[in-house]
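Have a look at this one before I ask anything.
The complex is shown incomplete by one protein chain, all other protein chains being positioned as in the whole.
Then we have subunit A:
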């Protein structure tokens, strides 16, 4: 059995004291390919940000196995498309983990960049300014950057948005290639058919995990129904989750949430979505 690559311990992530991901427990195995599925507002992107470390947990922890590098492709990129850069400059940013601030780009680095561009079908685009790319071409370029990053853990947040069928096919092929290279891949996706067809594992989120495990099991109709009925709104009158600050592990509803990986689905306690206490 392979080791855990990412471990969530009672992980709660959110914004201004309202949880968006509530008490997530479990782990992602090294070399696994997991789809993260859920309605809008169910905490998928928040979970991604929490794993990368862009968002600090409100409680609990998310640990990355030591020495594992993460590549992250956000849903709403803060990419400034008006910045005067070429495709090759954008993709070369992926060399950062290897070369850092001052390391010189070697001949191999430049080859890695041009191989990555070839792999995403953007050969000949090296010199194109990024503001002339279409949405799909930009997404390919960003995938090329992930390729160049050569990371052990790859997080893709809704990479198939506004992308045509051919490009989706190409991107899926890349994801499978990463999976084949024993990298750990997590992908936020909405297309359940796509998930069923290509992803062995699925995490179904509705602010807390509804089901998590093999895709066929996770995406059963009753789970999907439960995931759809979650409460998306913030309630300012919701009671505090921890009675005393600092009592991170001693909250009252351990019985609801301390599920190990895989045994979540079918649990009757999850029907009403996030109850704060």
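Rule of thumb we're sticking to: contacts are C-beta pairs under 8 Å (C-beta built on N, C-alpha and C of every residue); 3 or more make two chains touch, one makes a residue touch a chain; residues count from 1.
We adopt the following convention: contacts and distances are computed from a predicted model.
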| item | value |
| --- | --- |
| Among "Polynucleotide kinase-phosphatase", "PadR family transcriptional regulator", "Zinc/manganese transport system permease protein" or "Na(+)-translocating NADH-quinone reductase subunit B", UniProt-listed name of the chain not shown | "Zinc/manganese transport system permease protein" |
| Which residue of A:6, A:47 or A:70 touches the chain not shown here | A:70 |
| Contact with the hidden chain (one of A:29, A:86 or A:229) | A:86 |
| Residues of subunit A in contact with the chain not shown | 52-54, 70-72, 74, 77-80, 83-86, 89-90, 93, 96-97, 100-102, 129, 145, 149 |
